[in-house]
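Left out: one protein chain. Kept in place: all the others.
Here is chain A:
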Amino acid sequence: MRDAHPRRPLGRHGATLLAATTALAALTGCGAADMTRQSSPYAAAQGAKTVTLSVQSWVGAQANTAVASYLLEHELGYRVDTVQVDEVPAWDALSQGRVDAILEDWGHPEQEERYVRGKKTITPGGELGVTGHIGWFVPTWFAEEHPDVTDWKNLDKYADLLRTPESRGKGQLMDGSPSYVTNDKALVKNLGLDLEVVFAGSEAAQITQIKQFAKEHKPFLTYWYEPQWLFQRVPMTEVKLPEYTEGCADDPQKVACAYPHTPLRKYLNTRFAESGGKAAGFLKKFHWTKEQQNEVSLMIAEEKLSPQQAAKKWVERNENVWKPWLT
């Protein structure tokens, strides 16, 4: 029956197809299509109230989103979609309305200037309650054996111990994902340290390597940040860098000071903030501490609970914390 397949209709099919395409183009081509009002094809049926949250790749951000989604779903009756994207694309998506909120932002002055003050498509949503800090860390056991390692001036003494095959004969300073804020290359150069910055390329790779070093009891020096659940598994101590002063990190080439302590902030899409009803109000009030966030993070990362299960456990135990967010 395959060989006997009639050939002529193929031509007619082509014509029909062409006509259909033209008709479709004519139909859709009339009006303007606003990409900022588009919803995901996987979204729930119409009528359901849906909120889309952005999740960044680190577990702390997953914890925020998990708890917020759990409460939105179970207490306020919303449906929540999450989208995992890097930080800068997430700002973009927030501006376009593809996501409604970012719950943990570590400070992006350039994007803030462009979207919050310039295009006004993004509205600040207040502080998350957690203060973030980036720094250089060594394992605590190593800092206890050699107390002077926690001052950057003495790092060169230990360069030999920190050497790896990748560090070109110097000590290794391990950096993480390319999406994170880092001045480490400039810092190493400007402080004149005998170190080589090795980029792990992703947080997953960095965590895996840190765990492996810890298991081997091998000293290491790494770019890391607080709050982070890994501190509970691999205790680490910060190395003191020259003190942070206002404006000392403004020129990325000349940086020679520590990273600041940043209060983490929430941002909402402007349209959502104005007409998002209870969900927007809830997300503006969402506010918790570093310990509370870490509790959820640990359940996700170490006990391997799914974010939903972890959020459920935490919500059941901490009613007095989240009740005020709903009012």
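The rule is simple: a residue touches a chain if its C-beta (ideal position, glycine included) is under 8 Å from a C-beta of that chain, and two chains touch if they have at least 3 such contacts; residues count from 1.
Definition applied: contacts and distances are computed from a predicted model.
S.K.: Suppose you had to identify the omitted chain by its UniProt name; would it be "Isoquinoline 1-oxidoreductase, beta subunit", "Glycine betaine transport system permease protein OpuAB", "ABC transporter" or "Chitooligosaccharide deacetylase"?
M.R.: The record for the missing subunit names the protein "Glycine betaine transport system permease protein OpuAB".
S.K.: Which of A:Val51, A:Leu71 or A:Val85 sits in contact with the chain that's absent?
M.R.: Touches the omitted chain: A:Val85.
S.K.: Considering the complete complex, identify which of A:Ser202, A:Thr262 or A:Gln309 is in touch with the unshown chain.
M.R.: Checking each option in A:Ser202, A:Thr262 or A:Gln309, the one touching the absent chain turns out to be A:Ser202.
S.K.: For the chain left out of this view, which of A:Glu144, A:Glu166 or A:Glu274 touches it?
M.R.: Looking across A:Glu144, A:Glu166 or A:Glu274, the contact with the absent chain belongs to A:Glu166.
S.K.: Thinking of the whole complex, not just what is shown, which of A:Val255, A:Ile300 or A:Val315 touches the missing chain?
M.R.: A:Ile300
S.K.: Residue-wise, where is chain A in contact with the chain that is not depicted?
M.R.: That gives, for chain A, the contact residues 1-3, 7, 10-11, 24, 28-29, 32-36, 38-42, 55, 57-59, 62, 83-90, 92-93, 96, 98, 114, 119, 121, 164-166, 174, 177-179, 198-209, 211-212, 215-216, 300-301, 304.
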